[in-house]
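With one protein chain held back, the other chains of the complex are shown just where they sit.
The first chain written gets the first letter, and so on, giving A, B and C; residue counts start at 1 in each chain.
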Amino acid sequence: MTAEPLGKAASPSIIALLSGPDRTGLVARTGAWIWEKGGNILHASQHHDREADVFFQRLEWFPARGQDPEEEARAFHRFAASELSMQARVALSSDRPNIAIFVSKIEHCFHDIILRENAGELRGQIACIISNHDTLSTAADRYEIPFFHVPVSKDSKQKAEAEQLRILEEYEIELVLMARYMQILSGSFFQNFAHPVINIHHSFLPAFAGARPYYQAYQRGVKVIGATAHYATQDLDQGPIICQEIAHVNHRYGVPDLIQKGKDLERTAFAQAARLHLENRILVYNNKTVVFD
Amino acid sequence: MTAEPLGKAASPSIIALLSGPDRTGLVARTGAWIWEKGGNILHASQHHDREADVFFQRLEWFPARGQDPEEEARAFHRFAASELSMQARVALSSDRPNIAIFVSKIEHCFHDIILRENAGELRGQIACIISNHDTLSTAADRYEIPFFHVPVSKDSKQKAEAEQLRILEEYEIELVLMARYMQILSGSFFQNFAHPVINIHHSFLPAFAGARPYYQAYQRGVKVIGATAHYATQDLDQGPIICQEIAHVNHRYGVPDLIQKGKDLERTAFAQAARLHLENRILVYNNKTVVFD
Amino acid sequence: MTAEPLGKAASPSIIALLSGPDRTGLVARTGAWIWEKGGNILHASQHHDREADVFFQRLEWFPARGQDPEEEARAFHRFAASELSMQARVALSSDRPNIAIFVSKIEHCFHDIILRENAGELRGQIACIISNHDTLSTAADRYEIPFFHVPVSKDSKQKAEAEQLRILEEYEIELVLMARYMQILSGSFFQNFAHPVINIHHSFLPAFAGARPYYQAYQRGVKVIGATAHYATQDLDQGPIICQEIAHVNHRYGVPDLIQKGKDLERTAFAQAARLHLENRILVYNNKTVVFD
Partner (left out) sequence: MTAEPLGKAASPSIIALLSGPDRTGLVARTGAWIWEKGGNILHASQHHDREADVFFQRLEWFPARGQDPEEEARAFHRFAASELSMQARVALSSDRPNIAIFVSKIEHCFHDIILRENAGELRGQIACIISNHDTLSTAADRYEIPFFHVPVSKDSKQKAEAEQLRILEEYEIELVLMARYMQILSGSFFQNFAHPVINIHHSFLPAFAGARPYYQAYQRGVKVIGATAHYATQDLDQGPIICQEIAHVNHRYGVPDLIQKGKDLERTAFAQAARLHLENRILVYNNKTVVFD
């Protein structure tokens, strides 16, 4: 967590994401802690999953004038852990973690996410691109982002993942965005990379998991198609869903038409998921997400 | 096919649904046939499935003044079959086939479809209601529609279906609408009932087929829910999809909230499918639908 | 505010809607008040309009076992007004205020809202129906709801509104739902009726305010249509918007098709607005709404 100077605000806000077993008084106690420090709450959302009996909260506040935000963030983290026994993630609104894009040859999500980053829509910076093909290296050069061609074959997968992990470490990556990366990451990869990975799948999961979802959709004759952004896990297309976009189609849509229409859904869902994650709006539990948007 | 006098128009239009192997000149030849008879084409839509190489057409036209619509409809049917070797279904816009509603206890689709029929939104008339429970008999009485309580248990299923088929025959039913009927109809039922059956399933199929789809959706943590109207077949939830409605949801939706939100989707998809079918806008092939809306 | 016994829960929850000038510590102080009384917060949402510098909060909590909910609700109201200088509305989740339906001849919203009330989807009870036509009196009888035919002409408007107000008072009405009531209520009506009135307008306001919106939409050739539920004021179609539903259309939609398609949007938006209001989820300011859904 590194606080960088913000353009507009004198001081960044503090964002805390809390989760843990529900207990009486949690809303009051977090509110009181901030108030006593002279903080001013901007947003406070909570959710109580009654089935799992888990409490979730997202708090965003401005610390009192003169207070060091990083210090107060650390203090809140200690308070949440020790006095409330809650899991906590605390960040500053000025944080801009490093992002790596994983991509193959299909480029619409790749361009879209980079252009949004350039336009300042994402609270993070794209630090490098890793691809199993060389196709997009020229495009990456134009965007002036380091590009690494790491070919993957059945035999080389283990070695390739080691190389990927080395690059992620070198660039201090805290988020991987799989922009239509047509390879499955192994369990070993996820064990060795301590940060989240967001994938875009081109169907409304759980329908049409696996390969060629638009072809599957065409065969089944569905009247809606969709795209699903989710945290990737080693179980393909089974991770916690962050957001889904859908559109109506009809019998006139052949597979190429579904693919083209789907691109708009993929772009939107993918960028939305990246944005929500980077604004610290997502909590994960029981393979589901709580999204405080 | 019985032509009833229409309130507004002096003469009904003729609607033909054609399908068969694609051949050059089909559009020209059907158009020429109608033109030569002095007919005036209102709508003509076609679709060519290139993968299956099948041609589909929906034609709607007014016959020439003084021409008997029923006779011309029969003549077109002969022409399509003998000269074009096409399968054809021909109807008049004034047809109002008899409909049976199958329902259990859940009543939102039941009320909705009857109110729409009363309001003149459907080109058909609800002639009877068949239920495995007695719950909705009073409501049926209010609507002045004959209600048949046909209980179904594992042992009585065969006998119950025989009774259902007897009622369908007595009321000359040409369309069954399963308004959340919580029973599976057997292969034998479908063999003995020569007309279509439309079902509403409370998920965006193929996701969450089978029982308790909203509970399944909750468990998986999806961010969209849906409803699917489809032609029922003996393979549960596998029949040709007619239309699908979807809505965004979030983590705050518990199972009861999903159920309530889903009701709006079910009503709309169900009524839309019934309307499209009764306006002779749907062709089925390869377990898919072509919907000329 | 009368607490009726709930079917499922031993005790109702308390719901408070607060608004007022933003000040530091509001979240903490309301939370602390509830915690000190032993209450357990179910939901707490807040909103800060930075332009207007107004703070909004919706709190829902279970009072401590043995605590009288009505008494605690009154105590919270006093606390909010005197110590926080906030405007407050406090209700119990068991409240079921009386509703009056205003309707003319168009019946889809009328049936829909009554059926939803019957199904338990609304936290209120429809106590009477007032119409300027006799058309729906039989339907009202079937639903066993008192029906009042109050004809309105240019000359009789003042007298008619007096009669309407008398009925509303007799039935202790706390919410009027205008289910496509084709009359404008006067400024005098709104001054004399102290409770909210919700109207459904058949366009996506502010487009196509006034008469015949579907005809206007057809003339302009729009590709989306909509429906808007809003709090009615004496300025026709200018009141605070609660929710809006929209759907895509195309050139094949004539005015009757737009009307039919629009009915689904009207039903959904109207029922949604009624539900949100009755669950005490809406705050109004600057002719806009904050909806805590």
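Following the convention adopted for this analysis, contacts are C-beta pairs under 8 Å (C-beta built on N, C-alpha and C of every residue); 3 or more make two chains touch, one makes a residue touch a chain.
Here the structure is a predicted model, which means the values were calculated and not measured.
Engineer: Considering the whole complex, which of A:48, A:89 or A:108 touches the chain not shown?
Structural biologist: Answer from the full complex: A:108 touches the omitted chain.
Engineer: Mind listing the chain C residues that contact the chain we can't see here?
Structural biologist: 47, 49-51, 204-208, 220-224, 226, 240-244, 246, 248, 250-252, 254, 286-291, 293
Engineer: Pick out the residues on chain A that sit against the missing chain.
Structural biologist: Residues 107-108, 111, 115, 119, 121, 142, 260, 264, 268 of chain A touch the chain absent from view.
Engineer: Touching the hidden chain in the full complex, which residues of chain B are there? Just list them.
Structural biologist: 24-29, 31-32, 34-35, 38-46, 48, 248
Throughout what follows, only the chains that are shown with their structure count from here on.
Engineer: Chain A-chain B contact: same residues or different, taking over half shared as same?
Structural biologist: same
Engineer: Which two chains meet at the most C-beta pairs?
Structural biologist: A-B
Engineer: Go ahead and note the Å separation of the Cα centroids belonging to chain A and chain C.
Structural biologist: Using C-alpha averages as centres, the distance is 37 Å.
Engineer: Chain A to chain B: how many Å between their CA centres?
Structural biologist: Those two chain centres are 43 Å apart.
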